[in-house]
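For this view, one protein chain was removed and the others were kept in their places.
== subunit A ==
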Amino acid sequence: MKKKLSQNDNEVNMQNFAIARSARRLRLAVLVAIGLIVAVYLLARFGLDVGPVRVESREVVDGWVGRALVDATLALFVVALIRLAQMLGAVADGPLFGPRVTKAFRGFAFWLFLAMLVEVAAGPVSAIAKTVSAGGGRTAMAFELRDLLVLAGALFLFLLARMLEQARAIEAELEEIV
């Protein structure tokens, strides 16, 4: 019986080790992605050339407001990726489904949702602001279905992450009842 239990423990430890290793690799990939995204964005922002490649950015809203909105969206997206990297680091350090993991996952989903919200709301808000500053009138607001679906997906991800965090808190409390 003890031998069987020990064998099961070994299998669980090996699975945990494999997941921790995958998490470390994924974390490295996320960190590299953050570096690449920031580098590409800076190239586009300042209109720099890399050999034959020219990276350009096109804002939905014209002028400095448009650029500021893109900056804000990218900053929020990078923060979301940093929280994702922190979550993967917490998974690698263990426990696999610990409070640190669920908290970082919720943070990732929250910042991602915020980034998507700024991205989707930028155009309509800018249109309204223009109309108001022009002294009123009619404003046409157009939403891309794709953007709305992405926003809904990010919202559901955030709600799921929040539910998981609450479930983890309840689980932690139950673990302290013998």
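To be clear about the criterion, a residue touches a chain if its C-beta (ideal position, glycine included) is under 8 Å from a C-beta of that chain, and two chains touch if they have at least 3 such contacts; residues count from 1.
One rule holds in what follows: contacts and distances are computed from a predicted model.
Engineer: So which of "Phosphate transport system permease protein", "Lactate utilization protein C", "Sarcosine oxidase subunit gamma family protein" or "Helix-turn-helix transcriptional regulator" is the UniProt name of the chain that got left out?
Structural biologist: "Helix-turn-helix transcriptional regulator"
Engineer: For subunit A, which residues reach the chain that was dropped from this view?
Structural biologist: Residues of subunit A in contact with the hidden chain: 173, 176-178.
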